[in-house]
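So the structure is just underneath, and the comments pick up after that.
All protein chains but one are shown in place.
Each chain gets a letter, A, B and C, in the order it is written, and its residues are counted from 1.
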Amino acid sequence: MSEKDSELVTIGKSASNGISRRKFLQILGASSAAGVAGCARDQAQKVFPFVRGEEDQIPGVSVWYRSTCRECSAGCGIQVRTREGRAVKIEGNPEHPVNHGGLCGLGQAALQALYDPDRVRQPLAREGGSNLEPQFKPISWDEAYARVAAALKANNKKVLITGEETGALDELAQSFSKAFGAEKISFDALQPVALAKASEQVYGSYGIPRYDFEKAQVIVNFGADFLETFVSPCEYARGWAKSRKSGNPAKFIHVEPRLSLTGANADLWLNAKPGSEASVAWALVKFLLEAGRGNSLRDEVRQSLSSLLRDVSIDAAAEESGISADKILRAGHELKSADASLVLAGGTAAATANPMSLQVATATLNLILGNVGKTVLVGSMRKPQTSLARFSTAIASMKKGEVGLVMMHGANPQFNLPAELGFQYALAQVRAGDPKGKPGLIVSFSSSLDESAMLADIILPSHHSLESWGDSRPYAGVHGLVQPVMTPVFDTRAFGDMLIKLAAMAGQSSVAGGAEDFLGYLKASWKKVHAASGSSADFQRFWLESVERGGYFVAEEGDSSKLSTSTDAYKPVKAMAKVGSGFGDQDLVLYPYASVKTFDGRAANRPWLQELPDPITSYVWDAWAEMHPATAAQRGIAEGDVVQVRNKNGELSLAVHISDYVHRDVVAVPLGQGHQAYGRFAKTVGYGNASAMLNLSANAEAIAYVGAAVDVVRGRGRSSLVKTQGSDSQHGREIARTAFVQAGAAHGEEHGAGHAGHHEPKQMYVQREHPIYEWGLAVDLSACTGCGACVVACYAENNIAVVGKEICSQGREMSWLRIDRYFEGPAEELQVSFQPMMCQHCHNAPCEPVCPVFATYHNEEGLNAMAYNRCVGTRYCSNNCTYKVRRFNFFEVDVPEPVSWQFNPDVTKRSMGVMEKCTFCLQRINEAKDHAKDEGRIVRDGEVQPACVQGCPTQALVFGNMKDPESKVSRWAESHRAYKILDHHINTQPAVSYLERVKHKL
Amino acid sequence: MRGSKAVTGVFKYIDDTTKAVKRVQAENLEYKVYSPVPNHEIEELTVPGKSPVRFVTGTGAVTGLVFGFALAILCSLDYPMRVSAKDVVSVPGFVVIGYECTILLGGIFTLLGLLHFCRIPDIFRKPGYDPRFSDDRFGVVVGCEPQQVDRVKAALSEAGAEEVSVDEGL
Amino acid sequence: MRNSRFSVLSIRFVIVLSALVSWMSPLASSAQPAVDENPLSTSAISGPYKDLPVNQGVWNGGQAALWDLNIIDFYKYFGPQQRARGFKPEQPIKFNHIIHVQKNGMECQYCHWSVAKSSYAAIPEVDACMGCHKFVLGSNDQYKAEIAKIAEYAQKGEPIPWVKVHVMPQHVNFNHKRHVKAGVGCQECHGVVPNMAQVERVSSMKMGWCIDCHRERGTSIDCYTCHR
Partner (left out) sequence: MNSHDSSNEVTYKEVNDTVLRMLEPPGAGWYVLLCACLACVGIGAASWTHQIMNGMGDAGKSHPIMWGAYITNFVFWVGIAHSGTLISAVLYLFRAHFRMSIYRLAEAMTVFAVLTAGLFPLIHLGRPWFFYWLMPYPNQRTLWPNFRSPLLWDVFAVSTYLTISATFFIVGLIPDIAAARDRAKTTFRKVLYTLTSLGWTGSNRNWKHYTAAYLFFAAFATPLVVSVHSVVSWDFAMSIVPGWHATIFPPYFVAGAIFSGVAMVITLAIPLRKAFGLERLITADNFDAMSKLILATSGIVSYAYATEFYMAWYSNNTFERYQFWFRPFGEMKVAFWGMVFCNCVAPQILWIKSMRTNIGVLFVLSLIINVGMWLERFNIILQSLARDYIPSAWGAYNFSWIDVGITIGAFGWFGMYMTLFIKFFPAVAITEIKEILPVPARQAGHGGH
């Protein structure tokens, strides 16, 4: 352990070596390879040994480091696989209490931010160029520090803008701000601040409660995309999926103006007019109060509520929202009769100009239903610091020229703030200087050249979170550690180190409390954690154990104890219950939505996420405007037409996607596309930034995503949106199956052995014997949300080429694993099925016998093997593949440095003209077998997890040995819900079993 | 063809030609008949029986059949690979290989047999050959010793030769 | 009709057959035993390594015969030298295995320590070299000069740019650990390195060569064993 520590410290300290150190690393197979079949173009290859040996660095053996994901503020634990000193794969940390091993696509794609070819590679200073198109020139670190330190010493207002930080870095930033009299502003566009404030009003403490989706029997959700971007999607998805996997899943009703991934997973999806959710929620409050729930409330609360809600009725809510009264009543009845339920609101749909009404209503519902302490845990809340009100004030003072120094890190306000707020103008004013004419300084600590960094005078590039130390404390009891997993790719510095250094140079060395660098500061901060933990071990030991585990996690504390104080605080007032959409009679409202692909725009520079098909529309590499057929028809707009969506604040030029699953009154656009900076990948996608067009509401705590009125005008031409999905309908082929829970009958046991649901067809040939292993996979469709994390994991693990929009448009995307999405039924009774589709490793594989050169064949372990270097490219196998999961390398794809550093050295990079497909992560199977062989045993169940299985936030997939009847996969495959796709038609005998999705018919 | 002289008779009609052939046969001389098209009468008169090419063809076909099956089976066994659930030696599939090889080797052997029995390629000029023989004339070329030339010439003329000429034989 | 009785056919058959035979015979040259031209070598040394066999493999020692249409296999004639048996590049430092292994009795795994731990057989770190060569400075000027080079690399903190002798195509995944643990001696593939003053590729390391040994020993010849 002590060696490990010293090793880690070395890595942390060696930051100053910068890029040169990587050259010492051995160049192994993948990085030195010339291409598959070794065309005669390789020159003499060099082999570079390490200069210094490190105990745990064995060439060819991967080293795992645990850390915490900093891509959003959820704080999921991660473990990073490194090979020869390079990070090659990020996975969820199975021991972490937030995500338990799963990780969303964004978190996995953090590698592509680390290896972004357009990252800032050294300190830059603005020199010439226009305000909009500045020119930067490299400067030395010393010069950069000196200039910023000088500005820090000046006696004027300063502003420090950071992302949503928790833990030591936040403490340091606070202390830094205090020392220099700077205003510290946290900004994260997606933080549900209104939710936190509503909690304060209703439950008595500010913060986002934790939701226990597993315990809820009924979930009523107003727009919160908790399976995608809402607060902590991995955590929520896991809880939700646990309930889904059980025999009796929660009844899930989702209300929103446009079908989201979360909505697609609902049992009942209700399409509401944007902004009208509050009236539905208050109508439910009234209904439940009248139905006799809410007896636990104090009498005065009940009385004031009923007087406030005198005018509210379900019919009125139905009229306003456009949802039929039956459906609202249905929701009411379900809530009424459930022991434990959960009501929540969030996402961009809930971010109206007056978001509090809806949030208070949902909090009230939870209170009435007695959910607080059961499914709504208020004892350990996340406390977002983001405050748009404070930011607005700061901007106002910047505009006045009072601010002399603006520092930005971890946020991109220029992209995420409404243009009306005038952030760009404010920065221009800062640069123009104070009334005396002394110019101010704008400093960005961004590691990528995003829109905000482009406005800076000096850019001091910070490390990516995979290169730096840090911690994350999302909520009480979770102390996640961030540790560097590799030496920095470029000449960058850790943000914490920079703050400490700058403070020292500006004469405030006490900022860090005596710590020389951020690691020291972090350790000092963790000494407090150590002290609070009551651990008997000394700090060093505690620290090392925490580093190894990825943090320090306290068992979850009971929440009910804190409930008593909360209801006292609740004083319903008229303002809270203000209902109505507030949009008046506007014709069309812009509805930007965050998705797993882009979040608020931070993911736009990750090719994996750009190429990940949107879970609902299945478009790649694009932004689009979704419109209801009626709305479009009114304007003479057809699918694929280019339209201008505009208002006084901006304009989007997008292709139209006509969808039944969007409200008539909105034009829905994905948030986060349309970057003008932020790297080559981000810049290629979308035309116009939807965030800029949003309304500014006075003194709002958060951005109002819904409510901006827009005109939609047909533009010139048509655009080709690229869709990876062929047909949206299953055509009744029972490929992705859904079973409905019978009313009153609990639906059997979970994955139990039992009913012989499927009959074995007679085989013409003697089936192959598999002596030791027969690998198999099972997918529980109930738990699959369609989020695409597995797809990203697969791209990352298997060096799958990202091909870009044009090649995708020719149907040549390379994903080995895709999510098939089928819509069935009309919008009112919509059923959406998501189905991960990978090579089924059929025992009677149709692809195998047709290959003339045995490039694909069946091996002893039941794998449908594919030897790339034997493939001549007849493509017959793909034609004959029933599941169409084989991918052909139509072109050689160039991968720019350093994106190519991410390549998994254990997986062959395929060259042009070769077929490829899912291998069940053969390299992982081989690694596990290798370990097992060393220990003289066979591979244990669960020891091999292909990337998709490992990365799934909901653990919807299991992998293992079908020969072992006790293995998890065998038990799943024996389930009465299990079936194999098309097997009864064509007898392919797949090794992949699917478990029917179980839903309620509401 | 033995004989130092080659006497050539050019005939216009088939019945004259056959008459000449019969005469020459009666003289027990070596001869060759040239014709622009194959002719049964001449063939039966001169080379009775069946052409031995058929044995070569048969040998080729059988060899091909054995070769085809042997190739497919032995190759499959040499590096056994399971594809789908099919057996390593899947005879139904190999029938195609055996069948095609039968025809391939049968055809190639027939060609070799043809070349052998026709004694071609042999591009040297044949004594007594006349270009008209590929056009519309029949020819009977008789090999004989100088002392026999006159007799042969007379015989050919009598049979109806349009033209009789003498060339160096051998 | 001079030759009408004489069938030219038989001559034709002989010509065609002999052409076929000569074309198909594995003409690819066989590697000459390594001639020691290195001035650093101490040629008179003989050790226990001398009689160890060097696996010749199948099909002309695992090399492609001329009739193998695989153009890439014709490295000897057209292709990259480093895929050839007999590839013997000049190294940045004239490291001599004879001195280290035979004279000083060092085991292979002393320097190439990762062979039994990893799929990859590491070249020793520069620091590892310096572990001894801090003290061992060389007995003559030539040796001293070479050792000084190591010291220079170590001082600069730069790796030594060794030229890779056993270049494998990227689609081959050879696992040293499994082979070493299965008792395959280093010499069986790498030849008698202890006798080499300058390391040379003695095996073709082509697929047929690998397969031959796998068949002989009854180990898996599944494609996925080596390709993935």
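We take it that a residue touches a chain if its C-beta (ideal position, glycine included) is under 8 Å from a C-beta of that chain, and two chains touch if they have at least 3 such contacts.
Here the structure is a predicted model, which is why all the values come from computation and not from measurement.
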Original post:
The chain left out touches which of the shown chains?
Top reply: A, B, C
**OP:** Determine which one of A:873, A:896 or A:965 touches the chain that has been left out.
**Re:** A:873
Original post:
For subunit B, which residues lie in contact with the unshown chain of the complex?
Top reply: 12-16, 32-39, 41-43, 46-47, 50-51, 53-54, 57, 68, 71-72, 75-76, 78-79, 81, 83, 86, 90, 93-94, 96-97, 99-101, 103-104, 106-108, 110-111, 113-115, 117-124, 126, 129, 131-136, 160
**OP:** Could I get the residues of subunit C that touch the absent chain, sorted low to high?
**Re:** 58-60, 62-65, 67-71, 73, 204, 206-209, 211-212
**OP:** Spell out, residue by residue, where the missing chain touches subunit A.
**Re:** 37, 725-727, 729-733, 735, 807, 810-813, 818, 820-822, 835, 837, 846, 849-854, 870-876, 878-880, 882-884, 887-892, 912-915, 981-982, 985-986
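FYI, only the chains that are shown with their structure count from here on.
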Original post:
Considering A-C alongside A-B, which chain pair is linked by more C-beta pairs in contact?
Top reply: A-C
**OP:** Determine the centre-to-centre distance between subunit A and subunit B, using the mean Cα coordinates as centres, and give it in whole Å.
**Re:** 82
**OP:** Could you grab the centroid distance between subunit A and subunit C? Build each centroid from C-alpha atoms only and quote it in angstrom.
**Re:** 49
Original post:
What positions in subunit B touch 2 or more of the other chains?
Top reply: 79
**OP:** Show which residues of subunit C lie in contact with subunit A when the two form their complex.
**Re:** 71-72, 75, 78-83, 89, 114, 117-120, 122-128, 153-154, 157-164, 167-171, 173, 175, 177-178, 181, 220, 222-224, 227-228
Original post:
For subunit A, which residues are in contact with subunit C within the complex?
Top reply: 23-24, 26, 28-30, 32-40, 42-53, 58-61, 854, 857, 859-861, 863, 865, 867-870, 906-909, 919, 922-923, 926, 930, 933-934
Original post:
In their complex, what parts of subunit A are in touch with subunit B?
Top reply: 763-768, 842-846, 848-849, 851, 854, 856-859, 989
